[in-house]
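One protein chain is absent from this view; the other protein chains keep their places.
Here is chain A:
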Amino acid sequence: MTVMLALPEGCIAAIISLTTPRDACRLACVSTTFRSAADSDIVWDRFLPPEYSSCLSSSPTTRLVLSKKELYFCTCHNLIHNGKMSFWLDISSGKKCYMISPRELNIVDGDDIYDWWWYSIPDGVGVDWWDQFYIPNNCRFPEVVRRVNLIQFEIGGKITTSLLSPMTTYVAYLVFAENRKCWVYDDPAEVSIGLAGSNNGQNRTVYIHQEQQDGDNDGCYPKMRADGWLETELGEFFNGGDENSELLINIKSEMKEGLLIQGIEIRPKKSN
């Protein structure tokens, strides 16, 4: 028997809301009814994290007149925690992502001007001719920090796991740039990542020298990002979502000069 073929728009919206943001954008091309359903608040309300309003309440860029879809795409790089963290949603999956600014990182001797220089953005943007120093011009934070000493250094970062999306494997990255004539040593950096108070964290050895960029594709070497910065994978972490703890990330590096740090980024692992 032939039941009428057209599902009501509400049913179509219900189906689309159970796909992913990426699917929803593609499904808008199916027909006019699909586009209307795929753009509806029912769909995008589901893709936004349930507590998105509290997440964004400290953000000065959010306006309440947006549709849920606009709001979703506006959650790009909202500064939270007094500008010390950047928050956005992974556009494909709707999972929460963060970058921790250098001011929020625990940098050993971070205030010692013989060890670290702080650059204000936008003042420091562009090329420092004297030093042949290039700072990519899209930085999320008002300040970045540069390593100026040649001795060993240590950086720690942490994030409360309740801020992350549940049932998600996250990967942490160090996001940085380099002085072209920087003193490069082949020594790798030692990284640990794990929950506070747990002993099943990960330890790994990574490289934070641009010269190592095209090494084996096993995640230990820096990769160029679309925004002009480099990133080195620091490790993975599965957030089940049932416990509330702190994820700790620690980087210990041998001698390195001319390293410019934008922050530590935490985003979901790509499924394929």
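As a working rule, a residue touches a chain if its C-beta (ideal position, glycine included) is under 8 Å from a C-beta of that chain, and two chains touch if they have at least 3 such contacts; residues count from 1.
Here is the rule we go by: contacts and distances are computed from a predicted model.
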Per UniProt record, name of the chain withheld from view ["Ribosomal RNA-processing protein 42", "SKP1-like protein", "RNA polymerase II transcription factor B subunit 3" or "Exoribonuclease phosphorolytic domain-containing protein"]: "SKP1-like protein"
For chain A, the residues touching the chain missing from this view: 1, 3-8, 10-12, 14-20, 22-23, 25-35, 91, 272
